[in-house]
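Apart from one protein chain that is not included, each protein chain of the complex appears where it belongs.
When the chains are written out, they are named A and B in that same order, and each has its own residue count from 1.
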Amino acid sequence: MLQITEGSHAVAEAVRLCRPQVVSAYPITPQTHIVERLAEMVADGDLDGEYICVESEFSALSSCLGASAAGSRVYSATTSQGLAFMAEVVFNVAGMRQPIIMTIANRAMGAPLNIWNDQQDSLFLRDSGWMQFYAEDAQEATDLHFIAYKVAEKHDILLPAFVCFDGFILSHTFEPVDIPTQEEIDAYLPAFNPLQRLDAKKPMSFGMYATPDYYQEFRYEINAAMVRAKKAIREAGGEFAEKFGRDYSGLVEGYRLEDADTAIVAMGSVCGTIKDAVDEMRDAGEKVGLLKIRCFRPFPADEVKEALRGVSNVAVLEKNINIGSRMLGAVGLEVKDAVYKSGTPVYSYVGGLGGRDIRKKDIKMITEWAKQGRNDCFFGLREELLE
Amino acid sequence: MALNVGCAGAPGRARDNKTGSWRVFKPVFDNEKCNKCGTCMLICPEVSIDEDAEGYPKVNYDYCKGCGLCAEECPKDAISMIQEEK
Partner (left out) sequence: MSENTCEFFDSGHRACGGCGPALAAKLITRAAGEDTIIVASTGCMEVFSTPYPETAWKTPWIHSLFQNAAAVASGVEASIKRQGRSEKVVVIAGDGATFDIGILCISGMFERGHDVTYICYDNEAYMNTGIQRSGATPFDASTTTTPAGKLSTGNQRPKKDIPAILVAHGSPYVATTSVATPKDLMDKVKRAINTPGPCYIQVHAPCCTGWGFDGCKTMEMGKMALNSGLWVNYEIVDGELAKARKVKRVPVDDYLKAQKRFRHLFKPEPNSDEIAKIQAIADKNAEKYGIDIKPVK
């Protein structure tokens, strides 16, 4: 049913429909509205699960790990400093192959302390073994939770996932969102059926340590599952499209890319602004399009390569910075790798850090820069502060 | 043998690791002195002392590391530690 709702509340509603048995989270801006709403649902009996009020993000994900290993579907949400604090557990959850879903309300990393949006937080954990989805709007954020659980829990995948949506920009704004019914989600997402769990009737040891004789193969297996996840995501997204009419069968999504000379690549809410800018540039006769990356891990290199076939240059809009790398942004590195053999130039343009607004004119500017072959750089800098 | 997902393992597989090879001194039991108090069975950190049909201690030398804790604690001095012949 279509309703006007805050992004965080739409996500909370999606989580409720997934029937998690254990929710464990620690409050941090701008994730709080999600977990507050989930706590209300538990208090009112609308969500039949345990809500653990932990003392830290580190314990939030640790308790999720224990609950998942014991056989429950679990959920958590965090951002930025909280995600960094749980980073050790993030790697551990993936290594132990627990299909935990965690919403990341993307926020900048300190210092300096900053509560506003960019995507540095989730991207710094790109190698942790978690799938990473990025939502453009509240509807996509909502729907990606259903898809994430479905893919994560498949026995040939068993990988956790971040569902990332931009803090404040999506988490605290109101949009019309079509929320499925419980019956619809029950028909799409079956009950959690763990491959193995902590159980006195069938005792096993979880989280043993691996010597050099074994460790590398366990890492190989995680990567192999991540590779398999590409197909599983396409299938789960396709099934979702059949049932709900919103198509997530691709890991990327093109917008007016046909015959484009310049492609802008981006993730998250800024894609909405980019679409408006593309429309205006197209109206002015410029051949520009957008490639939205919905799934960053696994990275859909083949789809990116296919989507960018024929473009002359690529401007990657980065809400992160790869400090110390020749390529300024983490997304650009992946895109450049994907199109490497074509020789198409790919540039990282970094902006929107710590909540700095990204305007249509910024997008037009970086499009122009890409055409001119301008090297990787920041955009939207306040030059007067950089004497 | 395929890896188990997530580095989980089947129970008790440590028995594949025969720690008896570590042993330098070997506990030898004198049933004449033994009063079947069960102390040695209770305190063996290797879980390698069992009870025989008559209730006397029986060492599983596949796992006994020869630490000598049983001999030290035996209230009847019924256990001697003898150097292993290699």
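Keep this in mind: a contact is a pair of C-beta atoms (placed from the backbone, for glycine too) under 8 Å apart; a residue touches a chain by one contact, two chains touch by 3 or more.
Computed from a prediction, not measured in an experiment: that's the story for all the values here.
Of the listed positions A:V15, A:L38, A:V54 or A:L189, the one in contact with the omitted chain in the full complex is A:V54. Summary of contacts with the chain left out: across A:A39, A:I115, A:L198 or A:A301, the touching residue is A:L198.
Although one chain is not drawn, the whole complex shows that of A:S24, A:S122, A:N313 or A:T344 it is A:S24 that touches it.
The chain not displayed touches chain A at residues 21-22, 24, 49-50, 52-56, 58-59, 62-72, 74, 88-89, 92, 96, 198-200, 203-211, 214.
Across the interface with the omitted chain, chain B contributes residues 4, 7, 9-19, 22, 41-48, 50-51, 60, 62-63, 65-69, 71-73, 81.
One rule holds in what follows: only the chains that are shown with their structure count from here on.
With centres defined as mean CA coordinates, chain B is found 54 Å away from chain A. By the touch rule above, chain A contacts chain B in their complex via residues 95-98, 158, 195-196, 203-210, 214, 217-218, 221. Touching chain A in their complex are the following residues of chain B: 3-11.
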